[in-house]
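The complex appears here without one of its protein chains, the remainder shown in place.
Letters are used for the chains, namely A, B, C, D and E, taken in the order the chains are written, and counting of residues starts over at 1 for each.
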Amino acid sequence: MNDITRSASRKPAALSAETRAKLAKVGSANVANALLKRGFRNVYLLGLQALSQDQAQLIGPAYTLRFMPAREDIDSMANYSRDDNLHRRAIEECPPGHVLVIDAGGCLRSAAAGDLMAVRLRQRGVAGLVTDGGFRDTPAIRKTCLPAYQRQSAPPATPIAMHPVELDGPIGCAGVAIYPGDVLVGDGEGVVVIPRHLVEEVADEALDAVEYEVYAELQITRGRPLFGLFPPTPESRKDYDAWVAAGRPPLESLP
Amino acid sequence: MNDITRSASRKPAALSAETRAKLAKVGSANVANALLKRGFRNVYLLGLQALSQDQAQLIGPAYTLRFMPAREDIDSMANYSRDDNLHRRAIEECPPGHVLVIDAGGCLRSAAAGDLMAVRLRQRGVAGLVTDGGFRDTPAIRKTCLPAYQRQSAPPATPIAMHPVELDGPIGCAGVAIYPGDVLVGDGEGVVVIPRHLVEEVADEALDAVEYEVYAELQITRGRPLFGLFPPTPESRKDYDAWVAAGRPPLESLP
Amino acid sequence: MNDITRSASRKPAALSAETRAKLAKVGSANVANALLKRGFRNVYLLGLQALSQDQAQLIGPAYTLRFMPAREDIDSMANYSRDDNLHRRAIEECPPGHVLVIDAGGCLRSAAAGDLMAVRLRQRGVAGLVTDGGFRDTPAIRKTCLPAYQRQSAPPATPIAMHPVELDGPIGCAGVAIYPGDVLVGDGEGVVVIPRHLVEEVADEALDAVEYEVYAELQITRGRPLFGLFPPTPESRKDYDAWVAAGRPPLESLP
Amino acid sequence: MNDITRSASRKPAALSAETRAKLAKVGSANVANALLKRGFRNVYLLGLQALSQDQAQLIGPAYTLRFMPAREDIDSMANYSRDDNLHRRAIEECPPGHVLVIDAGGCLRSAAAGDLMAVRLRQRGVAGLVTDGGFRDTPAIRKTCLPAYQRQSAPPATPIAMHPVELDGPIGCAGVAIYPGDVLVGDGEGVVVIPRHLVEEVADEALDAVEYEVYAELQITRGRPLFGLFPPTPESRKDYDAWVAAGRPPLESLP
Amino acid sequence: MNDITRSASRKPAALSAETRAKLAKVGSANVANALLKRGFRNVYLLGLQALSQDQAQLIGPAYTLRFMPAREDIDSMANYSRDDNLHRRAIEECPPGHVLVIDAGGCLRSAAAGDLMAVRLRQRGVAGLVTDGGFRDTPAIRKTCLPAYQRQSAPPATPIAMHPVELDGPIGCAGVAIYPGDVLVGDGEGVVVIPRHLVEEVADEALDAVEYEVYAELQITRGRPLFGLFPPTPESRKDYDAWVAAGRPPLESLP
Partner (left out) sequence: MNDITRSASRKPAALSAETRAKLAKVGSANVANALLKRGFRNVYLLGLQALSQDQAQLIGPAYTLRFMPAREDIDSMANYSRDDNLHRRAIEECPPGHVLVIDAGGCLRSAAAGDLMAVRLRQRGVAGLVTDGGFRDTPAIRKTCLPAYQRQSAPPATPIAMHPVELDGPIGCAGVAIYPGDVLVGDGEGVVVIPRHLVEEVADEALDAVEYEVYAELQITRGRPLFGLFPPTPESRKDYDAWVAAGRPPLESLP
């Protein structure tokens, strides 16, 4: 790891309750847009599915676990049971409020996590679970209400195909770079990642976009076309600001 | 475009309310069967998912939008906001009662449409939205109740990967030919397309098949095997016709 | 077929109600684990989806149907309607209590089964339907409540792409070997297959694992870490046995 | 297997030396065209590669071997070595002049054949080797000069992933139906299969097409456009027939 | 097509012999680098193969043909033979010195071109042939020495799966935007496309990079590490310039 990688991996200040509250109101698409304006084009974890349409918004800094392929003499069930197994340590060491992000290298031949792990993460106050592989016991994980994302279920035992090799280092997940402390936001359609030094400004901008979209949707519902309204223009932003200043009145009351 | 392509692209007479009513009762599989009898083997848009299991049946003539890959100097956010942007024009120009069909070339790296577009389409009376790419803001699109089909969610901003290049020309979507005015029918398992000159006869035949299947299901529930019943034979059709003529009585009342 | 294949294909004794009851309580992941201990690493039918999250547990010995690719002069609709068509015979001949497993070679270009077939299977007491291809009329199949698994819907008529070639022989399905009489178990996340001579011991062991996991989940909910608890250790098993012997009391009552 | 399948699987008369000679001169594309005229659209084994650009044309009736997925307790190396192992029997029993076609279900995790098998097939006068899986020892197979086609090399030992289950039955290979006795033709770009009852007429028609193409290429080289020349028209066929009747003179000598 | 698309599609001045000569000396990787400096990240046609390792460098402005999926009633062999068929017109109308680029939508189920088409293109002075689908008669196309690139051979007749729909419009090919007149450069490892207004500066810069790399390779061969040499630094560029000014002497003669 050279200086640049190391610097990107340095721990951020804690994610404030205020920023969490903002991120709870925005969609993954809004976040992606705010990042695009800052030059980031590859922030969406393509191909992952929320385990349940009803799960809460996923928000939290990344704590990572990296898998590599298993080897038969190393990845026995006996070694899997040892207390220094990094897979099980990840479950115990991921800090409360964080999201455990598992780089499975896209492997679906064995499980990146199971239901008891999800129960323990939930009990420890962890904010969510994301992998580009798959889980086992997904019906039971769904019941824990832990926000979770995977590619596809993968019930076979972990050591069949995967070996845990590193905790909380920089990883790729579903083709996207994730550094420890980067903030993940997941909604009903997927997960995006925000570089940690940009979280607050991105949260602000995404929330602003969402609020403008509420206004735009009201206008559209009244029959206004997209032109001059969405994407916003300087004029439409002025109208919006006036509407906000006026206390967001029902649009029918507008001239 | 030569004479043959042009002729296939000529506009049909409007889709009658009567034909719509028939198509509302049939499944995509029934339509595919009626088309197979006429020599059409490739009518199902493979790999698309309904956005919601609860959405209404999709029925309507195709109005098309074709995307090609983006190029960095052409597909800026500034150009995206121009009023002659074909993507946004498609939302405003797709006729009421039609289905907007978007040829994304299967691309999932950016969005073929988003929630405000869906709100506007719904408000304008458009009948549905289909793409072989993906949407952004899918939870919000779901709430609009607009019947919509995609391969997989794709939240990143459209100009990251796609450039809108043509309105209402002949396209491919999910490997199937779609000419403007061809009629799309979508149910809980997917979308099929009917060449516009065949819509009425296909609607009749598909509806007839559905009604026969109601009869066949009743028979099966009473314990009758598939042989001689499904696919229908001349004899079973005669029995069915008699049953229909008798006012479709409960089967127990039959001799 | 040589002696070894033949021997693996010999019919087992019927699956007892008692074993069925055990298998109704376990997950596909538990079964996979019990098989892994016996050296079986490839028992999960990767990539299949339950048709409905609400369907009952799939349990039953396999009765198989194998498809090969269609040929235009052989796979006409006329030939499809013949009473010696193996596809339709499979629906009539799959024994009650068995699971019809269809080797579609992964083909999604036409349907491995449709709704009337599902109605008939249900009416005949068949226990479920599994394919590595896809079904047509999936919304209607869902209504039958027959436990069913597929890769993805495939509404086009069967003879477009597939020819039924063998009943109840050894097959592959989703990359897993299935011999007639092997027992399939499917839950909300997928299907695993148990070699028929191992069904009882695997059912016992999987059920034991499930019961231990209930205990472990209680412990985790009280704040206990995974270490020394899961995977179970000799000590934790002793504690568990004591807890069972004590009548599985609330954990709070434990010292 | 019902009557239709059985009838398609009946053995043809031997492939005459004369027909072989014709097929040695045509390309897989010519054969595909002649079959398309007879309604066969799916005759090309998509995705297979010739092992060597220098190998001879592949011609011969199919003798088939079908694999299914392996199971750990059945597919040991010990069982692999038994003399009734169908994989090894296929090598000894494929008739001289035939092509051994191996249905590997597209599996690349282990080998469908190796170099000693190729040496033995060559020594026994077998005409070629085709699989939709892969071979091991491909550099050595190349040296045997046996015409061979695969998807991609697959050196791991066969029993790791595949179990031989049937000799000389109807199979699928790379998505195409192959009945024992159907004739395979392979050139530098791939393999097509001719239903056995059509071999002679297809050989004649494909050869005629090739000979016309020689004439058309001469015309194109002199500067003539494709229009009215290719695809052939009644007029161009008349000119061609005259040219043939004249002894195929150099075109410069034509008026 | 809006103004922006139209403007990107306007015809460039002819490609000068001088620029061609420069492009003949550079690799596709050098061109991609020069474009990256100008903000273009998606210029390489991923997944295409040169038909022959021995073919000449591909250089020329794009003339395009777009396919869409075929429909059985439109894409008969009879319609294929009509003189207004756009597929065949493309072969006759692609200007000499240009490259015919065929958007097959990645389809491999039928041929994007065949050998007689390649012979005619070669005879007409066309500079090359590129598709994201496949060709038929590839052994014969190889013999024409026309530089050609495809994904994989696809011998079945074109009308089986593809319908030609537009000549010389903007297209996507292998996921890259290609506007008529953009310049394609292909070497032994693939094809890149240069927006037409940048061709000369990109040719200059790529050639400069190639020439520096000759120098760098000489240095490396003498034992110099990459650091400070490649990528070039201001110092190494100064040394290089001096070396060029000195008439590119053997490096041993340097101090």
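Keep this in mind: contacts are C-beta pairs under 8 Å (C-beta built on N, C-alpha and C of every residue); 3 or more make two chains touch, one makes a residue touch a chain.
Everything quoted here is computed from the prediction, not taken from an experiment.
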{"item": "Neighbouring displayed chains - absent chain, whole complex", "value": "A, D, E"}
{"item": "Option touching the unshown chain, where D:Pro61, D:Gly114 or D:Pro231 are the choices", "value": "D:Gly114"}
{"item": "Touching the absent chain when the full complex is considered, from D:Ala24, D:Ile160, D:Leu198 or D:Leu218", "value": "D:Ile160"}
{"item": "Touching residues (missing chain, whole complex) on subunit A", "value": "1-5, 8, 39-42, 68-74, 79, 82, 84-86, 105-107, 163, 165-166, 169-172, 175-177, 195"}
{"item": "In subunit D, positions touching the absent partner", "value": "77, 80-81, 83, 88, 91-92, 108-109, 111, 114-117, 119-120, 123, 136-140, 152-157, 160"}
{"item": "Residues of subunit E (touch criterion as defined above) contacting the omitted chain", "value": "27-29, 32-33, 36-37, 41, 43-44, 46-47, 53, 187-190, 192, 213, 216-217, 220-221, 223, 225-228, 230-231, 233"}
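To be clear about the criterion, only the chains that are shown with their structure count from here on.
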{"item": "Superposition rotation for subunit B onto subunit C, Cα-based, multiple of 5°", "value": "120"}
{"item": "Centroid distance [mean C-alpha coordinates] between subunit E and subunit A, Å", "value": "39"}
{"item": "Whole-Å separation of chain centres (CA-atom averages), subunit A against subunit C", "value": "33"}
{"item": "Overlap residues in subunit E, where contacts from two or more other chains coincide", "value": "none"}
{"item": "Pairwise touch network: line, ring, star, complete, or other", "value": "other"}
{"item": "Those chain pairs that satisfy the touch definition", "value": "A-B, A-C, B-C, B-E, C-D, D-E"}
